[in-house]
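All protein chains but one are shown at their positions in the complex.
Per-chain residue numbering starts at 1, and chain names A and B are given in the order in which the chains are listed.
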Amino acid sequence: MKPVILLGSGGHARVLLDMLRRLNVKVLGIADPHRPIGSDYLGARILGDDAAILSYVADQIELVNGIGSLPRDVGLRSALFRQFRQQGFRFRTLIDPKAFTAADVELAEGVQAMVGTIIQAGAKIAENSIVNSGAIVEHDCSIGRHVHIAPGVVLSGGVEVGDNVHIGTGAMVIQGIRIGEGSVIGAGSIVTSDVACRQIVYPARSHRRDLE
Amino acid sequence: MKPVILLGSGGHARVLLDMLRRLNVKVLGIADPHRPIGSDYLGARILGDDAAILSYVADQIELVNGIGSLPRDVGLRSALFRQFRQQGFRFRTLIDPKAFTAADVELAEGVQAMVGTIIQAGAKIAENSIVNSGAIVEHDCSIGRHVHIAPGVVLSGGVEVGDNVHIGTGAMVIQGIRIGEGSVIGAGSIVTSDVACRQIVYPARSHRRDLE
Partner (left out) sequence: MKPVILLGSGGHARVLLDMLRRLNVKVLGIADPHRPIGSDYLGARILGDDAAILSYVADQIELVNGIGSLPRDVGLRSALFRQFRQQGFRFRTLIDPKAFTAADVELAEGVQAMVGTIIQAGAKIAENSIVNSGAIVEHDCSIGRHVHIAPGVVLSGGVEVGDNVHIGTGAMVIQGIRIGEGSVIGAGSIVTSDVACRQIVYPARSHRRDLE
């Protein structure tokens, strides 16, 4: 098992660092231009910016994409993936020891299945996508590249999700739905009909008032 | 442990086949009238239609009901259960190795608790019901027969659910609620008051528009 370099040191990177240690993966350090070179981040060493990675031989390490993504900002995560792939580096596919993946699922390069996720029989997930904590991807789902399935999301059987889609915290999608490329499914949305490309879905608003 | 025959070869059957293999249950084959006899489905043999089952001695095998159910179609799953019970066959009760069931829960014949489900202390589930991936059935719930609790559903403590109810993906039910026989709780619904028999509950609609 090759040692890895983790890209980024924000919240998603922090969770990955915890996972990598539970998987006993050797972490050479963290590439992040925003922290001082040589400084410590949660016990890992800051190596510098992207250039620091290029000092390694591409086939002797693997990269872990620690950049998360927010609803309208999937750009940095996918750009880093493409850039380093072009430079000959590979991204580790990570399945948390406490994730469940059925025997026949297909997880492409750089997919990250976080703790408590359930990926059922026949599901396919393309490169660089995140299935975040406790999310469920039911049987026969097909998920594109650079997709973020946020914590607590449930995709029912046979859902198809295009590239660069963000599905927010706790959104629910019924069986057989198609969600087009580049769309954003807001946190808590309930999706019961197909979503075209580059649309945004909002849930019905919650209300609030003062307690007596 | 008796070998089993799986009824059906759709999405739910596919997930069960993965579970049966993880449980090291011997699968004699699949009964499904829609596929060619003798053909292969994911490594299992298609035995034919219902008549193929009758060539087995009833007390030497068990059946696994691989028919899922959609919101308004619980009929086939329950009909098969009744028919084969009348003919002397029994249905295997299945608890996924990655499901949690408290020590004192009562799961009747043919109940299927899928991966990641949580069934808390004092809960009772009647025959042929499905608790699907990641669903939570809290303490002291009482669930009827032929009920489908879809992925990601949460039933709080003491919820009572009648026979033939469908609770859709990610629906949430607060403590102590009663849901009458034959009702449908739509995906993502939030249930905070009792539901009579043969009602349908819809969540508030999500909205959508084009991204700029």
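We take it that contacts are C-beta pairs under 8 Å (C-beta built on N, C-alpha and C of every residue); 3 or more make two chains touch, one makes a residue touch a chain.
No experiment lies behind these values; they were computed from the predicted model shown.
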Given B:Tyr41, B:Tyr56 or B:Tyr202, the correct residue touching the omitted chain is B:Tyr202
Had the left-out chain been drawn, it would touch chain B at residues 72, 100, 102-104, 116, 118, 120-122, 134, 136, 138-140, 152, 154, 156-158, 170, 172-175, 182-184, 186, 189-192, 195, 198-204
Missing-chain contacts mapped onto chain A | 11-12, 14-15, 17-18, 21-22, 42, 68, 70, 98, 115-116, 133-134, 150-152, 168-170, 186-188, 203-211
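Convention: only the chains that are shown with their structure count from here on.
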After a C-alpha superposition of chain A on chain B, what does the rotation angle come to, in degrees rounded to the nearest 5?
-> 120
Chain centres from averaged Cα atoms put chain A and chain B apart, in whole Å, by 30
